[in-house]
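All protein chains of the complex are present and in place, except for one that has been dropped.
Should a chain be cited, it is by its letter among A, B and C, assigned in written order, with residues numbered from 1 in that chain.
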Amino acid sequence: MRITLSMRERKNPYIPVEAEKIVPSILMKGTDVTVYEGNKERRLADLFEITVEGEAASVDEVEVVLRGDTSRVKRVGEYMDGGRITVEGDIGMHCGNFMAAGTIEVRGNAAGWFARELRGGTVICRGNAGHYCASGYRGEKKGMRGGKVEVFGDAGDFAAEHLSGGEVVIHGDCGDMAGVEMRGGTLTIHGDCARPCGNMTAGTCTVLGTVLGMIPTFERTGEIVGPDGGTLTAFVGDIANRGKGKLFIRNFQYLE
Amino acid sequence: MRFLFNTGRTVAQGIGLDRKSGTEYAGATSRCMMNPVDMMDLDVESGDHLVVRGPAGEVVLSVVPAEGTPRGMVFVPLGPYANHVLGGETHGTGMPDFKTQTVEIEPTEREVPTVTELMEEIGGVAYEQGARP
Amino acid sequence: MIYTDMVCPFCGCLCDDVVIETEGDRVVRVDNACTLGTHKLMTTRKDRLKGPIMRDGAGGWRDASYEEAIEYAAGVLLDADRPLLYGWSSTQGEAQGLGVSMAELLGGVIDSTTSVCHGPSILAIQEVGHPGCTLGQVKNRADVIVYWGCNPTEAHPRHMSRYTTYADGFFLQNSFRERKLIVVDIRKTETASIADEFVQIKPGGDYAVFSALRAIVRGRGAVVPPTVAGVTKEQLEKIAEICKSAKFGAFFFGVGLTMAPGRYKNVRNAIELVDELNRHTKWTLTPLRGHYNVYGSNEVFTWMTGYPYAVDFSRQIAFYNPGETTSVDILARKECDACLIVASDPGAHFPRKCLEHLASIPTVLIDPAQTVTTPLCRCQIPTAVTGIDASGTAYRMDGVPIHMKAFLDLGYPTDTEIVGRIFEKVKEVRHP
Partner (left out) sequence: MNELLVKNAYVIDPINRINGEVMDIAIRDGRIVEDVGPKATVIDAGGCLTLPGGVDSHTHVCGTKVNFGRYMSPEDMRAGRVARRGVKHATSGYSVPTTYANSYRYAVMGYTTLLEGAMAPLEARHTHEEFSATPLQDMMANTLFDGNWGIMNAIRDGDQERVTEIVGWTLSAVKGFGIKLTNPGGTEAWGFGKNITCIKDEVPNFGVTPIEIILAMIRACETLRLPHSVHLHCNNLGNPGNYACTVGTFNQVPDLNEKRQTLYATHVQFHSYGGSDWKTFCSKAEPVAYTVNNRPQIVIDMGQVMFGKTTTMTADGPMEFNLYRLHHDKWSNHDVELETGSGIIPVYYRRKNLVNSVMWAIGLELALLVKNPWQCMLTTDNPNGAPFVKYPEIIALLMSKKYRDAEFATVHPETGSRVVLPALDRELDWNEIAVMTRAGQAKALGITGIGKGHLGLGAEADIAIYPIRVGEVDPAQEYRKVIDAFSRTKYTIKRGRPVTRDGEVLVHGENTTIWVDPKMGPGHDISQDTEFVKMFDRYYSVRMSNYPVQDEYLKRSLRMETEAVF
């Protein structure tokens, strides 16, 4: 079953749309659901042109395709438990949060809190991801707990904050404080980043590019061979937080 | 020259807070405090005007020497002048780059605008109140 | 008339020992208040609008009646798909409470000036908590004071004389001599010039310095490199030692931490340093709050909605996510289609990008005086000033609630009254 949602032109394209119902398991049962445009409840069909092709016996046979300007559509794929969502353009905040299974692929850019508190499944962004990619929520000790997040462009600040399980791969650069408060899982950054892994207690972070503003409370333990065959400096920390996380870095600079 | 653009409170700015249409407030918030060595590099003297360019636009300020300000940084009291160059990036925290913006600064002959002019420039309409008894 | 024990409506110190002398409806003398407070109290009648004003549709302004302005305000809020109700820090708690209820009924977003002040401090507290105390506790006990990323001399001029450096207390009979003062900043401020120990950090280096201090305090200083963000390890060790040997340490910080790179993570690291120090001796931490009742807005919002600021009611439940539901983000992303501003001046304090949007939507301002925001709004409704011609509740930076007393009657309605009247109009259309 393939459900295509094409965003209609809106009178005010800046008003955010909250669309947590855009999930395969809900839409396979029917597309007569509502979403919110600001404080107004709207029918999905009022905002999207909807076409449904084929049938599905289980959620895993469902693909939802989003077209048009979906950069302000939030919470797509929330609590998703199977199937596939393909976003042809950009996607708004909180895409894939709490997702447990299935695949989301965003071909454009993803806004903030991409794959927040992910439990399982695969979430891919071909463009850039905003701040708090694969992060947690305010006040919560544990962020993402499982699954895989892969960003082929750059990620913003606080990527993988509170990461506790699963795998996060950023092929481009990360902003400030990636992996801050990490307590599990693995984070791999192919590009550069600033101040990674402050306060981490556990987990593994690998930076194949250059780290600026290296946190001064990681203990250098030696060198290892990285996944790309090159040498990486190995650290344990964050000592300030009695942490035992592993941090592997190609190049680094302290703010002296 | 590139500078780190730092904004914050001053007493003079604070005093003007409740009377922002006055010239005191404009004077207090259109100052750009700079290390004297940087001023030499820019070839400006106290009271000269500078144009500051940031992500959202530019503004003209008058320079004030300040020994306590490190080189490479300028301090501008918080207010409409400082904000006139700032963008809306908050890094997902709600807090804009009030202290962490990089700006481009050069001397200028242009005048420091009034607060009203600043607001008109971004779509505001000036209000003139009749004198109060 | 002479009024004693009056409460100053300026900063979060909320000094309540101010003496005000009036002649008729003019203030002729103010004692005990600082320059900032005195100035506010002395000039209270200047710049106040006589009555509501509205755009005249021809590029100018006209006078309006309160009724008309209130009708207009209710109308634009009711028409909006995403109204923003911003400000609330320089007004009475009673008005804040009505604002929350109105935002809830409207399905709007309500936010206070917290988001551009100590919002990041709250985010940090939400991660690790807040070891705090009332200011009298500091006055009576603290033998080490730290001011980090703040400049009380300029922003809270009586903080040092009422609560810290110059304030004698029960356990410190000669405060100035018996207390050690540590100032940490990226530039040498006035406050730094009287410090026993001044630590100058490179911009953006606060986080690293906190981490280093935490490691040193817990005996892992060996890991720390020789200099951290421009500070020598030697000085860090000295600071750590002073802190550990304090009987009672009080850590104050300002927007120097909340606005620096990393934002709330700086504050979190500060809190965790204080937690670490509590394993050795007593330490507390207090953010220096700016507006006199910004903390009150956090308190009122919290008991009513569960969140201290940036509350989004668009789905009729309270949702909170600073960075998403905060005013600067909403304005910069052009999300809101109407705005009510109460008792604050974003025109002066928001980035230009936000103001451009504010000027393009129907914005209503409730404020006693002409401000920088005035030209950006479509309608302004003047009200009484809490602590001058209106009474009400305010919360000091340490959470102590204080009753603000009015001493003048200039005939203006209070914020509570105006917000209440707008709310009534809203309720007529959108029955609860």
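To be clear about the criterion, contacts are C-beta pairs under 8 Å (C-beta built on N, C-alpha and C of every residue); 3 or more make two chains touch, one makes a residue touch a chain.
Fair warning: this is a prediction, and the values are worked out from it, not measured in the lab.
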item	value
Chains in view that touch the one left out, judged over the entire complex	A, C
Contact residue for the chain not shown (choose from C:T91, C:Q137, C:N293 or C:T416)	C:Q137
Contact with the hidden chain (one of A:R10, A:R138 or A:H171)	A:R138
Touch criterion as defined above, residue of C:R29, C:R62 or C:R279 at the omitted chain	C:R279
Interface with the unshown chain - residue positions in subunit C	4-5, 7, 16-17, 93, 97, 101, 104-105, 122, 125-137, 139-141, 162-163, 168-171, 247-248, 275, 278-279, 281-282, 284, 298-300, 302-308, 313, 315-318, 320, 393, 395, 399-403, 432
Interface with the unshown chain - residue positions in subunit A	137-141
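One rule holds for everything that comes next: only the chains that are shown with their structure count from here on.
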item	value
Between A-C and B-C, the pair with more C-beta contacts	B-C
Rounded Å distance between subunit A and subunit B, as computed from the means of their C-alpha atoms	38
Averaged-CA centre spacing for the pair subunit C and subunit A, given as whole angstrom	33
Residues within subunit A bordering two or more other chains	112-113, 131-132, 176
For subunit B, residues that touch 2 or more chains besides their own	91-92
Interface residues, subunit B side, partner subunit C - complex	4, 6, 8-11, 14-15, 17-22, 29, 55-57, 66-70, 73, 75, 78-80, 83-100, 115-116, 119-120, 122-127, 129-130, 132
For the subunit C and subunit B complex, residues of the former touching the latter	10, 35-36, 39-40, 43-50, 53, 55, 59-61, 115-116, 119-120, 123, 151, 153-155, 157, 186-189, 192, 200, 203-204, 255-256, 258-261, 263-264, 290, 310, 322-324, 326-329, 331-333, 345, 347-356, 359-360, 369-372, 374-376, 380
Contact footprint of subunit C on subunit A as seen in their complex	12, 14-16, 18, 36-40, 93, 112-113, 131-132, 137-139, 176-177, 180-181, 195, 198-199, 213, 215-219, 237-242, 254-256
